[in-house]
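If you scroll down you'll find the structure; I have some questions about it.
Missing here is one protein chain; the remaining ones are kept as they sit in the complex.
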Amino acid sequence: MLLEIRNLHVEVEGKEVLKGLNLNINPGETHAIMGPNGAGKTTLASTIMGNPKYMITDGDILFEGKSILEMTVDERAKFGIFQSFQYPEEIPGVKLRNFLKLAYDTVHPDKKLSVFDFGDLIVKQADKLKIDRSFLDRYINVGFSGGERKKSEILQLNVLNPKLAVLDETDSGLDIDALKIVSDGIKNFANPKVSVLIITHYQRILDHVKPDFVHVFMNGKIVKTGGMEIASELESNGYESLTV
Amino acid sequence: MTSVEYVTPTFYTPFDYTLKDALNLGNVEWRRPFIEKYMDTGFPKWKRLNLSEFFVKPLKPYKGEPFSGSVLYKKSVKSFNDDTFNDMMNRDFNGSHLKFTLMSKAFFNTGFFVEISGEGEFLAKYDLNENPTTVENSLVVVKKGAKATIVREVKGNGKLNVGTTLFLIEKGAKLEFFNILMAPSTPLMVDSNLYILKENADVEVYDIILGGEKVASHHRFELTEHGAKSRLTSAYFENGKERADLQYELIHEAPKTYGKIIGNGVINDESYMVFRGLTNIKREAFDANAEESGYTLVLSPNARADAIPSLRVRNHSVSAKHSASTGSLDDDKLYYMMSRGLSKRMAMQLIVEGMFNPIIDIIPVDDVKRDVKDELSSKI
Partner (left out) sequence: MSEKLSFDGKVNYVVKSKPGLDKKLIEEISFNKDEPVWMRELRLKSLDFFLKRSNPVFGVDISKLDVNEIIPYLKPDAEKSGSWEEVPENIKETFEKLGIPDAERKVLAGVGAQYDSEVVYQHIKDQLSRLGVIFLDMESAVKEYPELVKKYFMRAVPPNDHKFAALHGAIWSGGSFVYVPKDVEVPMPLQAYFMMASPGMGQFEHTLIIVDKGAKLHFIEGCSAPKYSVINLHSGMVEIYVDEGASMKYSTVQNWSKNTYNLNTKRALVEKDATMVWVSGSIGSAKTMLYPTSVLKGKGARAEHMNITYAGNDQHMDTGSKIIHVAPYTSSKVDARSISSDGGWAFYRGLLKVLPTAHHVKSTVECSALMVDDASASDTVPIIEVMNNEADIGHEARIGKIKESQIYYLMSRGISEGDAKALIVRGFMEPIVKQLPLEYAIEFNRLVNMKFTSDLG
């Protein structure tokens, strides 16, 4: 198993947000977690990544069978976990290209790519995602539109090539064309060795990516698990229909 | 860490106030401790206000009744023995300059001491025509959870106006203060204000300055406890050869304190305006938020505007900002209004009034509101 979350309880600023969440993900699987606003979706993504703002009060997260709770954020990234952010940060003065090279060299110390080979790699990915090449030489997310930021996140995903991609509301704020490009980017990443966890409010991205499992997430827990049919059900009946 | 601090040079004047003047005013025992210190202190040699000589004018007891409002004010000598009063009077506060705050304490001929619980309004209207030399010494205490509105208006043509007002705003209390100086031909006006804010206290100050010939004004906000919040909005209009040196100081001493200063004004003719914004964030002030901004509209090539901002920050979890700008009348705005049939003069007038209206509109006392409008249009 790639990711195993056991009875996870998490507090944010003294308030319990995750209340005993369980989730198993095998290599090659694509999972979707759907939930209403405020259900704790971002909390889940950030807890897997290890954001120190979120305090785990109980439970465990295992990655390839090992607990990662003691690992810092960068150690988890090196271990093969990737988080795509709903609101990616701006880092003035740091060019996307240089940053990605640095991250790539850190995450893949065994693969020694020259600056030129690396340049080829990111240009190829940028072209696939229809990202203007000039973006590579702009500062990280500075002056990027919402859609451009999301594309930049997917570009980073494909370049860094982790084992587990946790995509937090990657579809929000995208128009139809951009959504298609981003979805293709996710499909491009997916292969039998890696896993994807899509966290979303809406069904539309799932129509493109077609997850193997769909989980309904409410009040800090997964309340229902199934296939794509659940997503359609939620779309027509809303989350309210599930409240007991 | 030490740094070199600039000390304002001082000068003495041969016929300064003495104990004799205090005797005429009464309550000498209470004034006495300040008199000696006053006589030891020189007048500031202010470079930007061009103050290098000074002759005091005769002091007389204040004529007339300047106070009204829904709250009772205490002015009896007995109330001077009040602990809060004594504490506040002895607080380390130099205002625009120590000489003038001491003048207020030692030689005041008017002033008020109000304590507000619940809700209350208080109006002080000083008339310099009747009282050419007005020296005020005032204290406002807004009790826990209370809500106060204070209006101070200084009007007329006098010789000298020196005012010192101290405010203590207790836990959860709210203060709204309208401070209005409009005595255009008065040679010198010196205004010092200290606000001590306790936990979650909330202060909103509107500072309107339409002359004196020379105006020195100082507002100092001490945000001493968690969550204290202060905002000051100033509006000034200067013309002729008027000079004003306005100093606004935010001192953040506690976590999650908030301070905001917005200064807008217009200078014309040969007037000279100095806008000083001081923000001082102490080490203890985690997550403090401070913002100062100033805009001066310069209408004449001979007018001068200086901005002297200063940010001192000793805690790194804060947000501190300052901005200042000066500009001339926006040609596009003028053109737009003129294209609707207004004369250039009218258009200018509208733009200037536009800067004042948001403050004038909320002045809670109708005749004060009218006074300000009249004074402003006569200036334009």
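So that you can tell them apart, the chains are marked A and B in the order they are listed, and the count of residues begins at 1 in each.
One rule holds for everything that comes next: a contact is a pair of C-beta atoms (placed from the backbone, for glycine too) under 8 Å apart; a residue touches a chain by one contact, two chains touch by 3 or more.
Owing to the predicted nature of the structure, the values given are computational and were not obtained by experimental measurement.
Visitor: Tell me which of B:V71, B:V318 or B:V368 is the one touching the absent chain.
Guide: The missing chain is touched by B:V318.
Visitor: Pick from A:I5, A:I25, A:L44 or A:A77: which residue touches the chain that isn't shown?
Guide: A:A77
Visitor: Looking at A:V107, A:A126, A:L167 or A:I181, which residue reaches the missing chain?
Guide: Result: among the candidates, A:V107 touches the missing chain.
Visitor: May I ask you to list the residues on chain A that touch the chain which is not drawn?
Guide: Listed in rising order, the touching residues are 49, 51-53, 72-74, 76-78, 82-83, 85, 88-94, 99, 102-103, 106-107, 139, 156, 160.
Visitor: To test your reading of the contact rule: which positions on chain B touch the chain that is missing from view?
Guide: The list for chain B reads 1-4, 6-7, 283, 296, 298-328.
Please note the rule applied: only the chains that are shown with their structure count from here on.
Visitor: Report the inter-centroid distance (CA atoms only) between chain A and chain B in whole Å.
Guide: Centre-to-centre distance between chain A and chain B: 55 Å.
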